[in-house]
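What you see is the complex with one protein chain gone and the rest in place.
Take a look at subunit A:
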Amino acid sequence: MSDSAVDPAEVRHVADLARVDLDEAELERFAEQFGEILDAFETLEEVPEVEREADLVNVMRPDERKESLDQEQALQNAEDEEGFFKGPKVS
């Protein structure tokens, strides 16, 4: 097994990509656990190349207008402003 130790800066980078804040304690804990877990994932190197089955088919339906949630239903779980979703600043 290779040495895939993960340092906290790397975990911080992935957490930024995934848009999840972590506190310092979580960061330390995850760095420690990720090395061990990724080591286990590396055993997948031993898997031979396998011919994948190619008999998958797309299932399509006609592109028709159907009933959907109305505005009130769509907004019922959200903070809204005059019938719109209210989100944070974009920049």
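One rule holds for everything that comes next: a residue touches a chain if its C-beta (ideal position, glycine included) is under 8 Å from a C-beta of that chain, and two chains touch if they have at least 3 such contacts; residues count from 1.
Basically, contacts and distances are computed from a predicted model.
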| item | value |
| --- | --- |
| Protein name (UniProt record) of the chain left out of view, among "Glutamyl-tRNA(Gln) amidotransferase subunit A", "Hydrogenase maturation factor HypA", "Methylmalonyl-CoA mutase" or "Thiolase domain-containing protein" | "Glutamyl-tRNA(Gln) amidotransferase subunit A" |
| For subunit A, the residues touching the chain missing from this view | 11, 14-23, 26, 30, 33-34, 36-38, 40-53, 59-61, 69, 73-74, 76-79, 85-91 |
